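With one protein chain held back, the other chains of the complex are shown just where they sit.
A and B label the chains in the order they appear, each numbered from 1.
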Amino acid sequence: MTSLDMIHRSEAAVSVELQTPDMTLNIGPQHPSTHGVLRLVAKVDGERIQDVEPVIGYMHRGYEKLSEVRTYAQITALVNRIDWVSGFANEVPFIIGLEKLMGVEAPERAQWIRVILSELARISSHLVFMASYPLELGGTTPLMFALREREYILELIEEVTGGRFHPNFNRVGGVKPAYGGGSTTKKQSMDLPQGFFQRTSDAMDRMDTILDQLSELATGNEIIKMRTVDVGVIPGDKALEYGLTGPNLRASGVGYDLRKADPYLTYDQVEFDVPVGRDGDCYDRYMMRFLEIRESSKIVRQAIDKIPSGPLQAKVPRVLKAPAGQVYSRAENPKGEFGYFIVSEGGKMPYRLKIRSTSFSNLTILPWVLQGQLIPDLVAIMGSLDFVLGDVDR
Amino acid sequence: MEFFDGFWIQLVLKVAVGLLVILTGALVVIYAEVKIGGHMQTRIGPYYAGGRWGWAQPLADAAKFLQKEDLAPDGADRKVYGFAPYVVMMSALAVFAVIPMGPDLVGADLDVGVYFVLAISSISVLGVLMAGWSSGNKYSLIGGLRAAAQLIAYELPLVLAVVAVVIQASTMSLNGIVEAQNETLFTIGSFDVALPYIFRGQIVSFAIFMIAAVAELSRIPFDMPIAESELTMGYLTEYSGIRFTMFFLGEYASMIGLSAIAATMFLGGYSVPGLEGVSANLGGPIVLLLKVSVLVFVILWIRWTWPRLREDQLQHLAWRWLIPLALVNIAVIAVFKVAF
Partner (left out) sequence: MAEPRDYNDPSDYSKDVSFPFLGLAKGMWVTLKALFTKPPVTMYPQEKEIPVPRARGVIALDVDNCTVCMLCARECPDWCIYIEGHKEEQPPSKPGGKPRARATLDRFDIDYSLCMYCGICVEVCPFDALYWSPEYEYSEEGVSDLLHNKEKLTEWLATVPQPPAVES
């Protein structure tokens, strides 16, 4: 061949080699920052992400199918494990729904105990966020500080219910009234143990101290601000369109909180503010959870003052049978709006239990918000949405 | 003592003692990092290995790494993969040849000591790139490329900060720089006062040098190449066993090396006012050790407190802030040197 052909051929070879095709990076199910087994199939160009496809289902445990063959008491024990970071908050909407279906009303003291434990669960979940989010951005110290404080909250929950993460304390008509069903254990009450109010108020004081420490260590830190301000901006209307709820929605400027908009339990009898953010960037989402810890500690302090004495559970038949019907009940979980749709045909087991989990809906915004972001920003955004895979996959 | 005057004996002694001191120092710094880090996080670091303080933890870790299987991933380029750790280790260790520990205690008193140090320490960039590319793993590749961009970007502020010191000292030899800091500025009564360069107008250079040094070491806040929470160790992901130990020890040896350079150039090195003659040779290493410990403590303290900067923010910091600042600093120092 002539030298001209050789030149053309070598030029063609060079230009083919210099193309930089998109690389498919599998931010795989095993990854330090995906909060569980989430797989993101990302097409990246250098460090910039062109396209992301989340693949979920690695942790599907079949809650909805399991519930078709479990009685209501057994389901209450199982649903604690959906969002394992905030254990108590998963049972609350389920029990509220069942009470609506059966027409049972829980006594005042039980409602207040539920509020106290729900807010403690909220503080616990937000402390896990405060621990893991700076860790994903590289700061290793807030992890230890926040988890150390969380131990105090978990001990409080354990004192009352017996379990740290999975309290299994709600019953239809109230909370668990006694240790057992026999003649002796029926008289041993599961009420708040002595000294609980003092220890709770001490723990809330510790919350104030840890929030001050974390605000100097993490929130005020300029590097965290540089990593999270104006990153992953989700405008308010997009957030509503994708079904975000909870602190993610409030960070985008939409002031919607179920505890104020549609009060359940005794939330209309306590005073608290709902923090609302501005731009919907990662820093706003972080600050929402930070400020909510303060508001929750306010609610707990008011609750331990206002709680009346009384029975812990209303009279319900020993074998629980729900009348035929359907109900959708929802509550403001730490991660967002958590709902159960119960279809009952009479009988001890539901016909269908559909779980509207918060993190599943929060996750749907990922392909939109991760367009054109850098890989470190991907980690920052995923962390700020604060989802748990148990909640996504159920 | 004539036996010890022979060239080869001296060479062997210097190399052996030097390596022993450096590797022991690296192990001590590793222990300090985990213990101090533990207490800063209100927990106890190592506790069981070696009695109550856990001082044998780095030794136990080293023993564990040495007995691991020699693995290489399937798609890895074996020759490059095997050679990369040694490049990094070599460039970390070679720096110690010119650091003066006393007026006569120096491996080789080169006239271009500073130039030698900067040149040798930039070879580690090659080692890192080799490691990232040859691992056959996309995450390692991303880590390696980030490292290349970062290390090259921060070489410039490092060099420019050092140029300012060289201008003030009028010599590139490290011994000469320490001597220049020993010059009497003024006398109070019968006491001759000499100040290290950090108090003689080099505070900006010191700051730039320390920031660039932390970036060269790929430590938090500049540890994008490693970025544990994103890339699970970045370019080091596929390394285990002895090769990982080489990288690890190389990083800590570099930390000691760069801190020693900073102590020599800015804090006065082995000299302390009042120490002359033979006692300078005996006390010099201890003085240098104290100064290096302070700097190493600051590096560890920063690592456990701050999060990491994103890659483009790192580059922004280097190209748009540190380099212009360093150039202005050189101009100011040069003007002062000529005028006064």
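The rule we apply is simple: contacts are C-beta pairs under 8 Å (C-beta built on N, C-alpha and C of every residue); 3 or more make two chains touch, one makes a residue touch a chain.
Remember, predicted model here, so these are calculated numbers, not experimental data.
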Considering the complete assembly, the absent chain touches shown chains A, B
Only one of A:26, A:50, A:185 or A:371 touches the unshown chain, namely A:185
Which of A:41, A:59, A:274 or A:314 touches the missing chain? It is A:274
From A:45, A:158 or A:241, the answer for touching the chain not displayed is A:158
Where subunit A meets the left-out chain, the residues are 70-71, 73-74, 77-78, 141, 145, 148, 155, 158-163, 166, 168, 176, 179-185, 188-197, 213, 216-223, 225-226, 229, 253-257, 260-261, 273-276, 278, 283, 287, 291
Subunit B positions in touch with the non-displayed chain are 36, 38-44, 47, 301-302, 304-306
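FYI, only the chains that are shown with their structure count from here on.
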CA centroids of subunit A and subunit B: separation to the nearest Å works out as 44
Per the touch rule above, subunit B residues touching subunit A in the complex are 37, 40-43, 138-139, 142, 146, 220-221, 223-224, 227-230, 232, 304-313
Residue set of subunit A touching subunit B in the complex reads 23, 25, 31-33, 47, 134-141, 143-145, 148, 217, 221, 223-224, 226-227, 374-377, 379
